[in-house]
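Reviewing the structure listed below.
All protein chains but one are shown in place.
Lettered A and B in written order, each chain numbered from 1.
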Amino acid sequence: MKKIEAVIKPFKLDEVKEALHEVGLQGITVVEAKGFGRQKGHTELYRGAEYVVDFLPKVKIELVCEDSVAERAVEAIMNAARTGRIGDGKIFISTIEEVIRIRTGERGADAV
Amino acid sequence: MKKIEAVIKPFKLDEVKEALHEVGLQGITVVEAKGFGRQKGHTELYRGAEYVVDFLPKVKIELVCEDSVAERAVEAIMNAARTGRIGDGKIFISTIEEVIRIRTGERGADAV
Partner (left out) sequence: MKKIEAVIKPFKLDEVKEALHEVGLQGITVVEAKGFGRQKGHTELYRGAEYVVDFLPKVKIELVCEDSVAERAVEAIMNAARTGRIGDGKIFISTIEEVIRIRTGERGADAV
């Protein structure tokens, strides 16, 4: 099983969610986050003064899926989250060894 | 070392915490989240109109423990978090390679 974590722009959450539905993904978890990438935030003008806004609001999506659908999920997230401007986000993929569905006690692929 | 992530119903946090104490688990981290599983949220009636509530509030618990206690932790979470109704949650298990306790600099099993 794979865990896909995507840190994206908050206003893109709905589009990413729809894109994941369309490829058949059934479960996701979302957490509010803040972060920065290579630009270390940016400088913003506010009431005539410049502020360095180093942490920008992001959302982190986590989804666990079978290996065979992970690449499809990644493509769906990339296409839906991309605006072409800096800060579009990152996707991280790792391995999950076991999944348990609490209500039924199912484990593994049946539980995802 | 194992990392156990559990996405559960928020009102179950206290019971899960107690159950983990009882099996001797000493550290947990909790993050507010929202998510959906197979039912993609549900439909709710509000002032006569139907709304699709697709993201429901959840909490995500993360705990890192030695391999030998992971299964006990999973059982404790399952038993405490289960209501028997949809949305009870999911548990994900993965591997952590190294743990460091910042105050003491200890690493590995001593640090958990």
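We adopt the following convention: contacts are C-beta pairs under 8 Å (C-beta built on N, C-alpha and C of every residue); 3 or more make two chains touch, one makes a residue touch a chain.
Values in this document were obtained by computation on a predicted structure and should not be read as measured data.
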item: Residues from chain B at the interface with the omitted partner, ascending; value: 3, 17, 21, 26-32, 64, 94-103, 105, 111
item: Absent chain, residues of chain A that touch it; value: 6-8, 31-38, 40, 54-55, 58, 60, 74, 77-78, 81-95
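Please note the rule applied: only the chains that are shown with their structure count from here on.
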item: Gap in Å, rounded to a whole number, between the CA centres of chain B and chain A; value: 19
